[in-house]
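All protein chains but one are shown in place.
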Amino acid sequence: MPPLLEIKGLKTHFATDDGMLQAVDGVDLTLNKGETLCVVGESGCGKTVTAMSILKLIAMPPGRIVQGEILFEGRDLVPLTSSQLDDIRAKEIGFIFQEPMTSLNPVLTVGEQVAESLRRHEGLSNKDALDRTVEMFKLVQIPNAAGRLHDYPHQFSGGMRQRVMIAMALACKPKLVIADEPTTALDVTIQAQILDLLQDMKERFGMAVMLITHAMGVVAETAQRVVVMYAGKVVEEADVDSLFASPGHPYTQGLIRSIPRIDLASEHKTRLEAIGGTVPILINPAPGCRFAPRCRHAMQICSEQEPVLREIAPGHRMACHLGAAP
Amino acid sequence: MAGLTLASPSAERRTYSPWRETWRRYRRHRPATVSAVLLLVLILAVVLGPFVWRVAINEIDITAGLQGPSLAHPFGTDDLGQDILARMIYGGRISLAVGLAAMTVAVIVGTLIGALAGMSRGALGHALMWLTDLFLSMPQLPLLLLLIYLFRDGLKAVFGPEGGIFILIVLVIGGLRWMPVACLVRSQFLSLREKEFVEAARALGASPVRQVVRHILPNAVGPVIIAGTIDVAAAIIAESTLSFLGLGFPPDTPTWGRLLYDAKDFLDIGPHWALFPGGAIFIAVVAINFIGDGLRDALDARQVI
Amino acid sequence: MGQYVLRRLLIAVPSLLGISLVLFIVLALAPGDPFSELATNPNVPPEVGAALRAKFGLDDPIYIRYLRWLAAMAQGDWGFSFVSRMNVDTLILQRLPTTLYVIGSAQILALLVAIPVGVFAATRPYSIFDQIANTLAFIGFSLPTFFTGLLFILIFSVTLDWLPFVYSTDVKGTGISWLFGQIRQAIMPVMVLGLFQGASMTRFVRSAMLDVIRLDYVTTARAKGLGQARVIVKHAMRNAMIPVVTLIALQMPAIFGGAIVTEQIFRIPGIGSLLISSILSNDTPVIMAVTFVFACLVVFFNLIADVLYGWLDPRISFR
Amino acid sequence: QSPAPYKPTKRGGGGPLKLLWWQGATLLNPHFATGTKDQDGSRLFYEPLASWDGDGNLNPILAAEIPSIKNGGLAADAKSVTWKIKPGVKWHDGKPLTADDLVFTWEYSSDPATAAVSKGVYGDIKVEKVDDLTVRVLFKAPTPFWANAFVGAYGCILPKHLFAEYKGAKSREAPNNLKPIGTGPYKFVEFKPGDVVRGEINMDYHMPNRPHFDTVEMKGGGDAVSAARAVIQTGEYDFAWNMQVEDEVLLRLEKGGKGKTSYAVGGDIEFIMINFTDPNTEVDGERSSMKTKHPILSDAKVRKALSLLVDREAVQKVIYGRAGRITANYLNGPAQYVSKNTSWEFSIEKANKLLDEAGWKLGADGVREKDGKKLKLVYQTSINGPRQKTQAIVKQACQKAGIDVELKSVVASVFFSSDVANPDTYSKFYADLEMFQIPMTQPDPALHMRRYLSKNVATKENKWQGQNFPRWVNKEFDAAIEQAEGEIDPIKRASLYIKANDIMWQDTMVIPVMHRLKVEATSNSLRPVLSGWSNETDNIQDWYREATG
């Protein structure tokens, strides 16, 4: 059985004033049916661009998928035109965006925004679509669902808006839901609600989830498998337990150790382990490993040769020269 | 001391001050760059023109009336046989000066009022905004006509026939165009004064004047410059429209608008007469608008702040 | 909603008062004499002019005249034209429909040009189409209306002889031929005004669309697989119209200014040409009334813009 | 100039007549008319007893005949005139026209409270009814020019039954101010002030086979050139009024072939007035006061020199063309009043010589000076294309003769206003030279010439309402005019006016520049009847269209 989604060597570049920005520069990942995959990485490392490339939602121009394959149920999406992709969007792959504030159209009622996708993909009449919308609203636990159908987004709180977004993404019962930092803009208590809800929905509909985040805590609590990205590349991929237990890549290690841990609060306070330096610019990056300038263990070879993803343990892959056979 | 060494900012890429950065972006806007050159040429032509083209602007030669372009008269002559090139060089100074001066008036008044309204939270701010709204609803062209009608002779008496009307037209056009600038400056001030860097200055004990002069104004100039360029173009058109309605400069002052007005009845006999000043107005206005457009791209707030 | 409009109207009252005061003072200070035409005629004894001045109270102090004007205005009396010796409101009402017809058609033409072109250009920024549209728009609003007006007359009336350039109030014929005549004679003025407006509007629409298109909710709409056209029309355009409405409202005084010039060129019997002729004949009550009507129209259109704004943007509540 | 005989053989059938007035009529009561545009509009509907033809002769309209000594209409003592009205004339509403209407018109206009512009015509006379169809006009003094009341533009007769209640202070409330009901060839249909006047044929018109046109439309607005275009170039209109446009432009338009220009000779004069008082010295709150003398221009040599510096030929060639005739006379018509004793010349040399003689020496900067004073003059006029060009031409010649001329142009509505508070009016004349046109509204020189009587000087005392703006005082001239005004013998009267004109010329008190003609644009097929002594529509009943254009 082929994986639900398989991305091979994806490169998405942006034409900017200063030159080609290699936002995503060789990403490989696979996602199986019913699985939750977390993509983590620093801001700007290309998580969103990777996700958006799947359905060609990036701005083109200036963006362009330069290379790579995106196989969804074995079918390559890259050569498809935007209108061909329209049948897959929302119907097969649902999307939840980061900012619930800005991701809903402020001048349309939330009911309409959910219903229009049902009308488009399920061929429902207006009334049926609205009925289904009410059902979805109930499912995502929006209180007084029927009454709020004709409200506008600004009448909702952040958490409620994100519930609307989830209802919208799940309305057509897609096989895959891509959630791009769905909780970053929310408070912790609301974040917990939304993560719970997502988990709930996943179980109910049996779909696969690709969860993009930069919070290791969220990863630890929700993921089955994790992909760590750095500067447009995948640097490590593993199931969640082995990643936290034995992070291989120096970047992943730094990422895990640089966050203060609340559960260890009772122990004596330790100094945080910071990763020095700053994220590289993705225009004409230097050759070699992109993490090398910040890496504690950087060697000669790191600035010369780009490491490739290799398996270091079953199901655990990493792109680093460290410990590799010379 | 923090036990860290940092890579120098942004690696080895050479970066520039915000103004140079703006200039760099501006130069990439092709039409704007071409327009800047064109405008410069126009300005140089009207400033230096009289030293090169030494024909009197009011030399009448009725035997040579309404001649098309020739070596003796590169832009031809009008019905009295006066050299159109010489007149255009002379009039161009006035037309362009009107545009620039009116813009200056509009920008200064607008910035002052906008800044005051943006900085004061009480009744003054409300009053100023009411005033701005009032002026925005004012029927401008009629008022322009009336004011010019009204004051031209008084000012003429003080500053001479050309100087008086120049001051009047500049003041009136500028005085009726400050409102957009004021609105812009006010909204800039309202947002900038809440910006964290201004608040930081306040926390450091910077006086209100210092906050405005060092922190708010420099960041508000971008949109003002853009509005200013548009004002230059609008003022040039306004002046020519006034001339067209017969209320601009005195008849013997050949501004471009005035030339066009004089030529309008001869459009099919001596098209050159209208074509050159009309073309000059058009080129100046297009060029200025394009420059504004280029500046807008170059100064785009999203990219700088 | 009704309350909201009422409140906006109430806010407009002090503005209109302020405007009327400014206009009145300017007019009162203006030189010239409404009866100057009488003076050039050797047949007319000078006492006639003097008697008329006294009759119309032209020699009273300004504030008395203003208060009198205000009181009359409050009772719906717009004043009396010295030159036509008739009530100003009749004069204006006769001409207002024409002005509104021409300005309205021009505005519709402008919108018809600006919205599709601006939207299309914004969906393909920096494409050939965009650049051509942009350049044309620039040229469009850099050409003064009086100049285009003259050119149009020369080309379409004089050289090609396609269109009449004298605007006639009552067109001969009935039914279709009447309509045809009405449209034919309005083509040039409407084009001159409409294209000038349309040019700057295109720029507004384009930049508003560019701003909106890159917003997250448009991406959301695309992620729903709605199709490009639907995304643009349903999700982007309405939002882009919100700032455009304000900008157009801000342009209103300029639109009326342009109308004055066009009316003058094409002999359109609108209030703009009435204004010019009354300025030239110093018919103060008419000047006052027409400028004031212009101010009212501007305020009125701003009000419409506010209402539209509220309708387009549910975040504005009509409280 | 003799008009072609009237050809149509039946009433109507001429289709529409489309007239273009670049200033539209703003009111339709002829006794309120503020300019010829209003008179022209009213004249479509109202009629006088008689109007002037192109040669300055009377042409009966509502009169049964023109009064003469022979038919007993004119009294021998020249103190009264008796008019007989054509019988059977009906107002448009069907009521008959009677002597009562004439008497009423006189009462209406002469009432100061009516503030009629025709008060000047009717104020000093008396009108009495003789019988239903006869009235007698009585003058206070012998009046050689008797054809003023009930003739021409101010002669239009109002229907008593519609205006009787609106005489005096209530005059502005008359509903028929806007809906004229007259006796004219066209009946009122519609009026939009400043825009359009529309009429339709009056099938009961009192002249046979007239009018020719079924409807008439007088459209207003715009400017003269585009009006000319609409008639001559595109043929949208049949007739356009008062083409004050450079002749060059008209010539060019005529090449289009759809129409042509027509000219009518009257007595309008474009001239430069010379200030005899000092505009730069203020005496008792008044500049250009009679108590002062102009420091430069009171010298006749300088005035002569200035006259020599006006290149009339150039002005005619570039500006007026067919619409202007060069003249040295202030009085240019009718023919019997035109002096042949005058001459003009353009000569910078002679002017230089005269100035040298007058003691003005050329200074280093090319400007003459005398006693440390520069020869500098302010030359004002109203804003108007041809005038500014004339100014430019004069200024250039003056420069060559060492006179520094400062040009000043004032908005017409200010320049010609009677506003006492404004310093720039032509009657205040706070300048050294000023140029404008004085129209001659009737074919008689009396009004035209008496302006310059010493008693008519414009001063602060009479609120500048005197018409003698140059503040010129000449006993000889006064005597000639006064004598002429009481002279009944037409030959002697004419020679007295010629004498007065010659005195003006000898003293160079004005510099006549151009005798201006009325210029009209007409389509090729239209046969209008025009006269330099009347308004364009004064003979509208005789207009027709030739079938083959």
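Chains here go by letter, A, B, C and D, matching the order in which they are written, and residues are numbered from 1 within each.
Everything below uses one rule, namely that a residue touches a chain if its C-beta (ideal position, glycine included) is under 8 Å from a C-beta of that chain, and two chains touch if they have at least 3 such contacts.
Note that contacts and distances are computed from a predicted model.
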Out of "Acyl-CoA dehydrogenase", "Cytochrome C oxidase subunit IV", "Dipeptide ABC transporter ATP-binding protein" or "Fumarate reductase flavoprotein subunit", what name does the UniProt record list for the absent chain? "Dipeptide ABC transporter ATP-binding protein"
Which of B:I108, B:L124 or B:A200 contacts the chain that the document leaves out: B:A200
Hey, which of A:S43, A:N144, A:S246 or A:Q300 is the one touching the hidden chain? A:S43
Residue of A:A15, A:I259 or A:M299 touching the missing chain in the full complex: A:I259
Of A:I275, A:C289, A:C302 or A:M318, which one is in contact with the hidden chain? A:I275
Interface with the undisplayed chain - residues on chain B: 1-6, 8-10, 15, 17-18, 21, 126, 195-206, 210, 214-215, 218-219, 304-305
Which residues does chain A use to touch the chain missing from this display? 42-43, 143, 157-160, 187-193, 195-196, 214-221, 223, 240-241, 244, 254-256, 258-263, 265-266, 269, 271-276, 278-279
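In the analysis below, only the chains that are shown with their structure count from here on.
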Which chain's mean C-alpha position is nearest the mean C-alpha position of the whole protein set? C
Distance between the centres, which are taken as Cα means, of chain D and chain A, whole angstrom: 90
So how far apart, in whole Å, are chain B and chain D when each is placed at the average of its C-alpha atoms? 46
Please set out, as single numbers or ranges, the residues of chain C touching at least two other chains. 31-32, 158, 264
Touching two or more other chains in chain D are residues 411, 424
In their shared complex, chain C is touched by residues of chain D numbered 20, 23-24, 26-27, 29, 32, 34-35, 112-113, 115-121, 123, 154, 172, 177-178, 190, 192-196, 198, 217, 219-222, 226, 229-230, 233-234, 236-237, 411-414, 416-419, 421-422, 424, 427, 438-439, 441, 447-448, 451, 463, 465, 467
Looking at the complex, which residues from chain B come into contact with chain D? 58-60, 62, 65-66, 79-80, 149, 153, 161, 246-247, 250-252, 262, 264-266, 268-269
Of all residues in chain A, those that touch chain C in their complex: 52, 55, 57, 59, 82-83, 85-91, 94-95, 97, 99, 102-108, 116-117, 120-121, 152, 154, 165, 168
